[in-house]
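The complex appears here without one of its protein chains, the remainder shown in place.
Chain naming follows the written order as A and B, and within any one chain the residues start at number 1.
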Amino acid sequence: MTLTDFPSAIGRRALVIVAALGHFTAFFIDLLRNTPSGLRRFYLTILQVQAIGNRSLSIIAASGAAVGLVLALQGYNVLSRYGQAESLGVLVALSLVRELGPVLTALLFAGRAGTSLTAEIGLMKAGEQLAAMEMMAVDPRVRVLAPRFVAGIISMPLLGAIFSMVGVMAAYVVGVMMIGVDQGQFWSQMQDGVDVVKDVGNGVVKTVVFGIATTFIALYIGYESKATPEGVALATTQTVVVSSLSVLFLDFILTALMFSKP
Amino acid sequence: MGNDALVSIQGVTFGYDSRDILSDVSLEFTRGKVVAIMGSSGCGKTTLLRLIGGVMTPRAGRILFSGAQVDTGDRAALYALRRRMGMLFQFGALFTDLSVFENVAYPLREHTTLAESMIRDIVLMKLNAVGLRGAAALGIGEISGGMARRVALARAIALDPEIIMYDEPFTGLDPIALGITANLIRRLNDATGATSLIVSHDVHECFQICDYTYLLSGGRVVAHGTPQELQATEDPEVRQFIRGEPDGPVRFDYPAPPIAQDLGVAA
Partner (left out) sequence: MGKKQTETLVGAFVLLGMLAVLFLALKAANLASFSFGATYPLLARFDNVGGLKVGAPVKSAGVAVGRIASISFDNKTFQGLVTMDIERHYAFPTDTSAKILTAGLLGDQYLGLDPGGEDKNLQSGDTIKMAQSAVILENLIGQLLYSKAAESPSKEGTGKK
């Protein structure tokens, strides 16, 4: 490529990205419009909550416990140096509820539920099931996409809360029962320091936003994937990458909005 | 070919970017007849089915189904037309998370408000027509490819459509399954009075059951007529296809320099 080709190549690429962004947005608005009719067969949504939510429960709970344990150990390490070991409870709780709970749950969700959604939709596309639905005058966006979208939005906040809860309990087991931090201080400092609306509430808001983002990205990538085995494989990796980056980016924006001092 | 055409394709051009898959093609499908659309791979046969079903929109020309234009952009009208069509996809395109019974019942549940007992009766009758009534409770993973296609056929005729479209129904079937499928297509067509459209390149099977044939090549209709007319044709391109001759207007050799040049032998 000569030097003069470079700007036009960038320009073309930029146009492609802008067009893709437009298509992405149009798809999102379309999906939102179809969601009410998709909810008419509510049993479909329930099936999806079971597939996406229930089945993610074990990895979320296990990870929550692991993170809680590690937070307690590391937190105690640092706090005891300043004689503030009793603050372990509030340290763990705030870390989990504000940040680690929503973000880690979202990343795990994208990896476990997101990829399964993408693969499922991609394979349905490859097997012409979506085309068959269209030919039978059934809108796949209403019957296939909308229930999964709603299921993701329902599941994420629940999973996020479970992650944080298990994390706090695991930190209690390590901090109070094993290391010997004072039980009363553990809970009272936590209750003093964690605000229902500002911390727990904002954490829930984050999980809802992450749920919308990760579920939609997974559905979109699956729906637009190439209808071949390689296409589906590529799509699942794309889902993980794009979802994860989006979650981290959204977290930055949300944290700045919610937790910066006025 | 008169006003008894159920589907009319008039001067349709379709393609991607600069490449035209179909250039100004016109075909007509008479009610109650079995029509075959044949041609080598990539000639646009399957695209034609997609255009009739309104999945794709032509760049020029129009497609009429029972007098109504298919590609009007009105989704509700298109869905209404599609309910009168039945499509059999190449590998069945069955819903893998549903059983055989549920797959055939799907269009009934979606588009009718029939009682469960009625749906059950209809589904069993459709399965009976394709010879798979006993397989109703099986899952999709438990049936063979040939059986899957028959289930897909039962699903395609669940709402008694006016036109049944078959996308490569004979591909990859053993001789018995081939015979069964061809037989089914003809019998169903005659029994229900529907119109059948077969996209295939299996000349032998098609000629056995179809009433009329269109041959596509290079995005154009190069020949059409009854099987007898086509078998007697003098056109070399058509002859090559129908007789399956390895070399003719469609060359055997991919374009290349002379072999002596490639092997380095002085010419």
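Rule of thumb we're sticking to: a contact is a pair of C-beta atoms (placed from the backbone, for glycine too) under 8 Å apart; a residue touches a chain by one contact, two chains touch by 3 or more.
From a predicted model like this one, the values you see are computed outputs, not experimental measurements.
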Name every displayed chain that the left-out chain is in contact with.
A
Sort through A:Gly38, A:Gly53 or A:Gly111 and give me the one touching the missing partner chain.
A:Gly53
From A:Leu31, A:Leu71, A:Ala85 or A:Val194, the answer for touching the chain not displayed is A:Val194
Sort through A:Ala106, A:Ala131, A:Val204 or A:Leu219 and give me the one touching the missing partner chain.
A:Val204
Even though one chain is hidden, which residues of subunit A still touch it in the full complex?
43, 46-47, 49-50, 53-54, 57, 93, 97, 154-155, 157-159, 161-162, 164-166, 168, 187, 190-192, 194-196, 199-200, 203-204
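The criterion applied here is as follows: only the chains that are shown with their structure count from here on.
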Between subunit A and subunit B, what is the separation of their C-alpha centroids in Å?
43
Subunit B touches which residues of subunit A in the complex?
127-129, 131-132, 134-139
Would you tell me which residues of subunit B are touching subunit A in their complex?
53, 55, 78-80, 82-83, 85, 87, 89-91, 93-96, 106-107, 110-111
